[in-house]
Each structure stands twice: as C-alpha cells, then as structure tokens.
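Only a single protein chain was left out; the remaining protein chains are all shown in position.
A, B and C are the chain letters, set down in written order, and residue numbers restart from 1 in every chain.
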Amino acid sequence: MSVSLSGQLINLLAALLLLIAFAMLSQRRVLSLINLFAWQGVVLTISTLVVAMSTQQQHLYYSAALTLVLKVIILPWILHRLIRKLNVKWDVETLINIPTTMLVGIMLVIFAFNLALPITQLAGTITRSTLGIAIAIVLLSFLMMLTRRKAIPQVIGFLAMENGLFFAATSATYGMPLVVELGIALDVLVGMFILGIFFFQIRETFDSLDLRHMEKLKDE
Amino acid sequence: MEILWLLGMPLFGGIFLATVGCRRFAPEVNAVFSFATFIAAAVLTTRIINDGPITAFDEQFFIDSFNVFLVALTAFVAFTTSLFSRPYMRIEQHHGRLTINMLRLYHSMYQLFTFTMLLALTTNNMGIMWVAMEAATLTTVLLVSLYRTPASLEAAWKYFILCGVGIAQALFGTILLYFAAERVLGPGGDSLLWTHLNAVKTQLEPTVLSLAFVFLLVGYGTKVGLAPLHNWLPDAHAEGPTPVSAVLSGLLLNVALYAVVRSKVLADGALGTNFAGNLMMGFGLLSVVVAAFFLSRQKDVKRMFAYSSIEHMGLVTFAFGMGGAVATFAGLLHMTVHSLTKSAIFFAVGHATQTTGTQLMENIRGLIKQSPTIGWGLMLGTLAILGMPPFGVFASEFLILTTAMHSHPWATPILLLALGVAFASIFAKVQPMVFGETDLPRLPHPPALVPVFVHLALVLLLGLFIPPYLAGWYQQAAALLGK
Amino acid sequence: MTLLPIDIAGGVVVYWLVLGMFSLLLIGSPKHITQLIFPAGALGALVLAGTGLVALGQTPNVAVLPLGLPDLPFHLRLDALSAFFLMLLGAAGFAISLYSAGYFRHMEARALALLALQYHFFLASMALVLLANDAYLFMVAWESMALSSYFLVTTDHKVPEIRKAGYLYLLIAHVGAISILLAFGVMQGGHGIAAYTFDAMRTAHLTPFWASITFSLALFGFGAKAGLLPVHVWLPEAHPAAPSPVSAMMSGIMLKTAIYGLLRITFDFLGGEIWWWGVLALTLGLITALFGVMFAAVQTDMKRLLAYSSIENIGILLVGIGLAILFHANGKESLAALALTATLYHALNHAFFKSLLFLGTGSVLHATGERNLGRLGGLIRRMPWVAALVLVGTLAIAGLPPLNGFVSEWLLLQAFLLTPDLPQPYLNMLIPVATAAIALAAALAAYVMVKFYGIVFLGQPRDEKLNEAHDAGWWERLGLAWLALGCILLGLFPVQVILQLDHVTQALIGDTLGMSAAKTGWLFLTPIAPERASYSPLFFLLAILVVLLITFLAVRRFYHGRLRRGPAWDCGFPEQTPRMQDSAEGFGQPIRQIFEPFFLIEREVPSPFDREPRYHGRSEDKLWYGLYLPIAKAADKLSAWISILQHGRIHLYLMYSFVTLLLMLVLVRWS
Partner (left out) sequence: MSAQLSGILFQLFQSLLVVAIAPLLLGWVNQCRAWLQNRSGAGVLQPYRTLRKLFHKDAVIAHNASPLFRVTPYILFSCMWLAAGVVPVLATDLPFSPAADVIALVGIFALARVFIALAAMDIGTSFGTLGARREMLVAFLAEPALLMVFFTASLISHSTQLPTIVEALAHTQFTLYPSMAFAAIAFVMILLAENARIPVDNPTTHLELTMIHEAMILEYSARHLALIEWASSIKLLAYTTIGFALFVPYGIAEAGNWAALPLALIALGVKLVAAGAGLALLETISAKMRIFRAPEFLGTAFLLAVLGMLIHFLLGA
C-alpha cells in the first residue's frame, strides 16, 4: 500500500487511541474500562501491522502478534478473571469529578502537542505527528492513575500508559529492537501476575481493594 | 566468559532455589551462590583493570572501569548480605514470622534480584538496561511484602506502583533516545547500544535528547529515591526484611543512579551544555534538604536510615551533577562507602531489632550494655554515615563540599544546613539507643556481626588509605564521566 | 639518615596510637593500664615537648606519608607555630598523663581499657592536627580529636545529663568542622585534588571578598571548638561532664588547637591583611571574655566555674589575635609581634594553670565525691599538697605577679597602650573601651579565683563527709607539681620564653620582640624600650622575699613570738555554724546584682516558716533560651511542615511525580 495512505491510516488510528484514552478517563464502570483497554490493544495491533506493512520491518510483525496476544487476549482475560474471583463489580470512584478530569486532560493534550512540536518537525518517519499523541496518551493514563481511588483502575491506567509507550515505539520509531520488546513484554506479563497475587493478598488483608485502607504509612 | 559466570550464577541459583528449594540448607546454598558470583565479579574486575574496557557477545555487554567497580561492589555486598541473612532469617523463622515457603521465595528472589542488578550494570543496551531495572523492581516487590502484614503490603503496593510508573517514564525516555539514535545510526538493534550512542553522541538531536533525559531522569530518579519522587523508599525499607532493606538501599539505588549517569553522559555530549548536570544538582540538593528534615521526626529506626539513604543519594547525585574529575571521583567514592556503611548499619539494626523485638527507637536502649558488639557496630556505623572521619564517608563528603565551595558556593549554605540537621537528628536518636541503661538481659549467644565489622573496616580503610589499583580504577571512571 | 624533629613527632603520634591499642590487650589487669600505659604515654608527651622546643629554632621540615586520598597523601610539616603548640601539648600532656596514672586506678577494667584507648587517640589526634600540612589530614585529625574527646566525655554515659552534654558537644564540633572545611574549600589553590595541600593554599591568591569569607568561616569554625560566643554553650556542659584529667586536657590543650588553626589560616594562609578582621576578632573576644568571667563568678559547680573561666581566657586570646591582625594590617609589624607574643604566651600559661586547676578539682572530686561548691570547704587542712599546688594555679590565673598569668596580661595591656598610632581614628576611640573591658575582665578573674579557692579549700567544711577527705596520691602530686612549677618558671623568666616565641612571630609576621625585650639583659622584660615599660618578676620576687625575711626576723628579734590558739571570734553571736559561711551563690551575688541584665536568674527564697530554710539561686545563659532553643524549634517546625509530604496517600505521591514531570518538561521545552 502507498506510504501516504498508510500515513493517513496511522494518524486515524492514533486519533482513535486518543479517543479511547479519553473514554477510559471518563469511564465509570470497571468492566467497560477493561473492554476499552482491550480495544486499545486491538487498535495498537492494527497500527503496528500498518507500520509493518508500509515499512516492511520484519520484527514489527512479531511485535504486532505479541501485542495481540498479550494486550488483547491475556491481560483482559486476567483482569476479567480477577474481577470474577474477587467479585468486585463496583463503579469506579474518582477523586476529582469527571468533567474536571476531562478538562485537565484536554490541557494535557495541548501541552503534549506543543511538547512534541520541535521533534515532529524533524521526524523522518511517515508518522510524524503520532509522537505528540503518544505523549498525550501517556500523560492521560498518568492522570487516570492518580484520579482513581481503587486498585484495579489504577492498574489499568498503568497498562494504558504501557500501551501509549508501545504506540510511541512502533509509530515514531518503527518499533524498538526485538530483544527489548520481548523483555518489555515479559516484564509486563510478570508484573501482571504479581499484581494478581497482590490483589488477593490485599483483598484478604483489607477485605477490599480500596486504596484508602492503605494510607497508614506516613510521617506526621 | 566471566560475564557468563557472573550472570549465570545468580540466575541459575534463583531457579535452583525456587525449584529444588532444599529446605534445610537454603540459606547456605544462597550464600554459596552469592560467593560464586562474587568470585566471578572479582575475576572480571581484575581483568578489566589489567586490559581496559571490554565488550562481549557482539557488544551486547560492555564493561568499563565505571560499571565494573559497581559490579564488584554489588557482588560483594550481595555476598556479605547473604552471610548476614543466614542467621537472621533463621531467627525470623524461629520467631514464626516466616514460613518455609516464604523463605523459599525469599532465597530465589534474592538471587534473581542480584541477577537483574548485575544485568542492568553489565548490559550495553539501554533497552535491556530498562528491562533489567523493571525486573529488579518486580523481584523485590514480593520481598518487601514478605511478612504479609498490612503495613508491608501497603509498602509493597506503593513501591510497585510508584516505581512502575516511574520506570515507564524511563521507557519513554529510552524510546526517545532510540528515536534520536535511529536517525544517526539507522534502525536496528545496535542503535540502542551505549557504546555506539556514546561514539555519535555529539550528532544526536539536542531537543530530543534533552526531552529524553528528562524522562530518563524522572524515571530512574524515582528508583534512586530523589525527592520528590522518593515516597516509596522509606516505606519499602522499613517494612521489608532487614537483608532486603540492606540490599535495596545499598545496591539498588546505586544501580538506578548508574543508569542516570550513563544517560547524562549521552545528554551532555548531545547538548554540549551543563543542562543535565544542573537538573541533577537541583534534584540532589532538594533530596538532601528534604531528607535531612524528615530525619528528625522518625520513630522507626529502619525508616530513619532509609531517609538517610535518600540524603546520601542526593549528595551523590549532586556530585555527579557538578561534574569535573574531583567531584565525580568523590561521587563514585561516596557510592561505595555509602553502600558499605549503610548495609553494615542495617545489619546492626537488624540484630538490634531482633534482640529487642521492636523497631521503635524509644524502646531500644543501652545496646552497648546488652551486647557491646551490636552497640559499637551501630554507633560506629552511624558516626561513619554521618561523615565522621576517619571513615571513608568523610573523604567523599570532604571532596564534594570543598569542590562545591569552589565551583558552586551558593549551594554550600544549603548543604551545611542539611548536614547539620541530619547530624543532629540521627545522632540524637542513636546515642540513647546505644548508650544508657537497659533492663534487657545480655544476649544468650553473640550475634554474627562479622559482616558489619568487615564493612566498617573497609570504610575505615577507604578513609585513610585508598589502595593504588582502587584509586587508579576510580580515576579511570572519573575521567570517563567527568567531562 | 639524620633523625628530623618531625620524624620524632610523628613517631610519638604512632607510639600513642599503639599504646592505645595495647591497652585493649591489658583489659584483664587495670593495674597495669594505670601503672604502665599512662606513664608510658607521659613519656611520649615529654619527648614531644622536647622535640617541639628543639624544632622551634629550626627551619620547617616536612614529611609525606603514603596514606590518604589518591594524589593527596598525608602531608606533615613541623614549623615554628606547630612546634610551639606541640611543646604546649607535650608539656601539659605529660603532667596530665602522670596524674591520670593515679587518678583512674579505681576504675572498672573494661571501661578503663576503653578510656585509655580513647585518651591516647585523643592525644595523638591533637598532635596530628598540629602536624598536618594538607586540608584532608587536618580535617581527619580534627574530627578524630572531636570524636575521641566525645567518647571520653561520655565515659559515664549512664547519666542523662552527660549524654546530653556529649551530644551538644559533638554536634557543635561537627557543624564547626564543616565550616572549617568550607574555608579550606575556598582556599584550595589551583585545580584537581592536589590543591588541598597547605602549600598550595599558601600560594593561592584570594580576592579580599573571598578572603573575608574564609576568615569568617574559619572564625566560626574554630570559635565553635574554642568556645567563642555565641557557640560556647557546649563548653560549660562538656568540660564538667568529662573525667577531670580529660577536662584538663580539653580545656588546657584542645582549645588551643583551635587557636592554632585560627592563627594558621589567618596569618599563614591569608596573611592577615584586612584590618576589620582584627576589629571583629577583638570585639568577639572582649564579649566572650566578659561573658565568661561573669558567668564564672556566679557558678556553684567548681568544674563549671573553671569551664567558664576557660571561655574567658579564650576571649582574651582572641583579643590578642585581633590586635595582632589590626597592627599587621596597618604595617606595624613590631607591635603585631608584641600582640602575638602576648597571645602565644597566654595560650601557654592557660595550658598550665587551667590544667592544674582542673586536675586539682579532680583530686577534690576524688577525695570528696563532691563538685558542688556549696558542700565543700576547709580542704586545705585535709589535703595540704593539693591545696598548696592549686594555690599557685589560682594566683597565676588571677593574673598576679610574679606568676605567669600576669606576664601575658601585662604584655597584652602594653600592646593596647601602643595602639593609639593607628590610622583608623574611630578605632582609637574604641581601644580605651576595649582596654577597660580587658582590665575589668582581669580584675573579675581575681574575684572568681578568690571565690573558687576560698570556698573549696578555706573556711570550715560545709559537709560532714569532708572530714574523711584524703590527700592526692603521689602520681597526682607529681602531675600537679609539674604544672605548678611551670606556672612559676614561666612567670619568672619571661625573657627566655619570649626569645623562644620569637621564632613563631618571625615565621608568622616576620618581626620579633626578643631583641628589644632582652635589651637590658635577661633580668628585665622591656618589650619596646626600657624607658617605655619594663618588668622584672625575678627582681620583684626577690625583693618581696627579702623584705618578708627582714620583717619576719625583725618581728622575731624585737618581740616575742608567743602564739595562743583560741576559738574563732564570733562577734558576740554564739551559734556559729559552717552553714553561716558565704555560700557559692552568696559570693557570686554582688556580680549577679551588678550585671543582672546578662543573666536569666531563677531563685528559690525560703518562706519564713520553712523548717529547713534553703536559699537556691541559678543563673542561666540567656543565649541558650534566646538563640539555641528558637533555632531548634524552627527546625522542628520546618520538619513538621515538610513531613506533610509523606502523608501516605499514593494518589498524591503519583501527583508529585506527575507534576515534577510536567514542570521539567515545561522547563526543557520553553527554556
């Protein structure tokens, strides 16, 4: 396919990712939060594939596959299992109310674009403007982490951040070296397992995943 | 080949201890593996000193005088800590705070943790370095929550989330680095090799590099424990088992700082300004001051020394930020003596808390009467960490302060204030713990404090006499960085 | 190869270190530690004193040890200044070690071994401070000195007050050390690590601004060790807390190392060029001297009294240094030499009589277990040796002719009298006031000393148990006698002493006193010219003795010498009890009344109905409440305020890193 077309596609997908990020930021229900996360994975996979096709980078196919397996199938599955095991179906409680969060989010996006401006000027790849979006996604997920009160949404925010980084890696730089990608994937997986263990431990100790129980250690 | 041994030993050891377990002798096996690792490190070190920097496995690994000294330090402290943890964990088990399975987890994770740190140090690939750093977090997070107490869980959770988020920033920084490198070196695995980057660092895109460095600094800085990214550190140190606190504070922080410094070298090359250095000095000063003021309000002994670690890391960061041969040398020296002294202190504290059964300082009194070795170990260690000569910490602080007075006089009043406050706070707490009366009986069996005094002896040596080869090695490293 | 003085001095240092280690081996037999280790240490001190004396006249000799930092091995240098202070250290240390041999004999074995170790490390580190020729070695020795003395002070760490004293001491010492270190940081010449040698610092050229910064840092740092206002608070706590020989060593010798450091930096490195340094030192010194003597006058604990008197003497020393700088900066070298000579002389004198007095209190403490002046008295009858020897020290420190204290004060006053030809007119206004202040301090010192001696040794015992007091043993007497002899000789042969001091002044400011001082023969001390001022203590003493003899014989010859003993005249009031004597508070009362605004006074006055009426008055240091506690409070507040950072909520922690990240991104993008 032609470069320009793929470029447009990438931009489209980038916009889609940003949209999903906002959706997650505004999402109140955990289950749909997880689904959104899965969708993010899907879009990520597609974008990776597009880049791979357009640039004929062999290892990008692997990383696309990796993404599909890890971020679309395994992680959401683990999360769903957790939800069922811990039978937590509560809504997401936020520290700041949603509209404000959105407002801040928009600010962040503008900031991110400004930040990326000088770099996108000199980006040689077909996907110049995606870097800004990647930064935006990272910052948005960060914002999400620090506005969510419960443990699981925080983790999802963490994973979403990972996605943003991954997107930056693929789109802006045609993907990291494969070794690195594998390593990263491994870390994410292990991290996820450990989190799983954690949830159970936290649960059996505090019989809730509310982070308010975990504010004992302090100096005052 | 030493590298293979170096990395293989702990990796295999971790898997072995996880699978086989060998319940009764696990501590000894653990110590044996650590010892083997130490031997490998020693061999490697001698080789580097003799015939300069080497790369291995088509440049995937790169060892120069800078990281080899950290490798040696890491392996050594890991070994002594394993010696210390042998009786310590046994006693914990007798006290019924740990089950056999927890111990199994502990031992295998201990080895894996060593592995990840050594990997992060030896690898030449900035990406792999990131992977190793993240892995180091993952291996230790379960150790922090080993006791499964609410407090330890909370600490571990914070540790995990904060460091995870931080490290994610570092990843983004790495990506940006790659983004910049790719345009010079072209795509492919080699563009993330530090040696290559270092070779072309002047051509790297300044704007990208500055951005990258910010992300890297925030990312790895979180693990170094620079204020205001430090909040996980005191919790994790206070709640984990003492050997873990010792290696966390003695080694992990060093490794993270190592990553920062490696990035700084690239950033300096690309920017040609002291931008990176100034940022590091700022963070360093802030950490020193904040930590110093935290110290005075501590009740938990391990927590207090955790803050002192933040303070010292801040000092080292400041030193590296200043740059220049002397300051960098001082920074390296301070890394060494700090990890030696601080781990020694944690050993002593560990025994003290075990014998008194509390970590609250106002309940610990008259150690010197109850067990002179613990008492003197703690007292001397504290004085050493407070920068009292003739201990080595003083040597590095001397160089750092005087250099600062020469090149950045504005910083010295802040440092003076912070060091004064730190001294006042820590000593006010430790003196009554060591001195004074106690109603506790003397210990039935004297605790094994060999590691403590070995460390202190080394620190003392470094304060009075730095062996020539060690000196040459430091200076190579300083010359490498201090541009 | 020939054996240079520096080799011997270094040898003594090593010898002391080894001796200290060795005492740990003797942990089993305390008898040997006291009877062997301490006398051996004393021997080393004697050798050191001799070496110093020899080295005074010689050209500086240097040595380099293969220790220390890379490219910065330990440099040693023995020049006139170091030699003088080494001599001081050796001479006083000899007596103190002899005394300790007897004093510590009843101590518990383990503690004694540790004490011997720290004691000799203390001696060695002090000697090393004087020998050091590079900043690093100096600082190492300096802090080791602080550390070993801290452990000595807290020998009896069971007592909370003593722990507090030790803590305060080490804290202030450490802060002072850091400030000294910064001073070195400014002075380091050239670049690289080799710039920390003193030789490099001598050649380094500083702008007046930086030179002044250095001087101020040094003044603060060394002042903190010397007990200069306002960083004196540790001194009256730490000196009494320590065992008496240690107090003697801290007061008599350690304080002098601070003076040494100040002289070294001010004259040797900075060249003492800027005149207002002199004014600063002078003013601080005067304030310190007056403060010290005032507080000494109202003390009720004999060791605290002596500690405050040490503060006074440090003040006087600083006044001398100030004058020297003033003259030197104005190019009046001979007068600078006079002031400096007075300073050095007084340092030497103080080492002798203050050690003597502290050791004396040690014997009293040992014999009576009592430090409180309110429960002592009449000991001259129980402990004639100590009383007689301490009397010498008392008269000497009170600045009475023909003893040594008078000589240095006389020289200092002469220096003052010669100030009027300074170019700065308003300084000439200041000088008379300063002179008056010094004279006042000297006179008050006499008051204090009469109080000290009179209440401890004279009168009737204020407590029953004093009647079991025993005199000091032979080791103690030996030590005391040596010091007393020193006080007398230093008083009687000033010209000879000054001829030795000239080497130092020559080295520091390139002019001397001795040639003019000895102009009219060794008998008469004439600092400038015979017709301007002269003083001959020996002549003085002889005259008094002759007249005394004549009078005595005459009285004996012409009138019978019958003598009857009777009860003391009670002024018609039959029930005289020892408690009716002046108490320590009572004796200090006039001072407290006259200088009331300087004290923070708390009184317990008995009500008329008290069965056991007791008057109790304490005079506190206003600075402690006005300066130190506020600082501590402020620090505490600040830390409380900062601790909010660690409030335990992970969201806010995340917020910190988020905001930090954003801020830095802003920084990097828009800068």
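Keep in mind that, in the parts below, a contact is a pair of C-beta atoms (placed from the backbone, for glycine too) under 8 Å apart; a residue touches a chain by one contact, two chains touch by 3 or more.
Just so it is clear, the structure is predicted and the values come from calculations on it, not from any experiment.
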Missing chain touches which shown chains? C
So which of C:544, C:601 or C:634 would be touching the chain we can't see? C:544
Of the residues C:212, C:283, C:334 or C:576, I need the one that contacts the missing chain. C:576
Of the residues listed, C:17, C:194, C:485 or C:533, which one is in contact with the missing chain? C:533
Per the whole complex, from C:399, C:486 or C:617 the residue touching the absent chain is C:399
Those residues of chain C that touch the unshown chain are 377-378, 380-381, 391, 395, 398-401, 406, 410, 413-414, 417, 420, 428-429, 432-433, 435-436, 439-440, 442-444, 446-447, 449-451, 453-455, 458-460, 520, 524, 526, 530-536, 539-540, 543-545, 547-548, 551-552, 555, 558-559, 562-571, 576, 578, 580-582, 586-587, 590, 593-594
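As a convention for this text, only the chains that are shown with their structure count from here on.
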With contacts counted as defined, which of the two, B-C or A-C, has more C-beta pairs across the interface? B-C
Cα centroid separation, chain B vs chain C, in Å, comes to 44
Report the inter-chain centroid distance for chain A and chain C in whole angstrom, where each centroid is the mean of the CA atoms. 70
Please list all residues of chain C that touch 2 or more other chains. 643, 646, 650, 654, 661, 665, 669
Can you list the residues of chain B that touch 2 or more other chains? 157-158, 161, 165, 211, 234, 294, 297
Which of the residues in chain C come into contact with chain B in the complex? 66-70, 135-136, 139-140, 142-144, 147, 154, 157-158, 160, 163, 166-167, 170-171, 174-175, 178-179, 181-182, 184-186, 188, 192-193, 196, 635-636, 638-640, 642-643, 645-646, 650, 653-654, 656-657, 660-661, 664-665, 667-669
Residues of chain C that touch chain A when the two form their complex: 643-644, 646-652, 654-655, 658, 661-662, 665, 669
Across the complex, what residues on chain A touch chain B? 57, 115, 118-119, 122-124, 131, 135, 138, 142, 145, 151, 154, 158, 161-162, 165, 168-169, 172-174, 176-180, 183-184, 186-187, 190-191, 194-195, 197-198, 201-202, 205-206, 213-217, 219
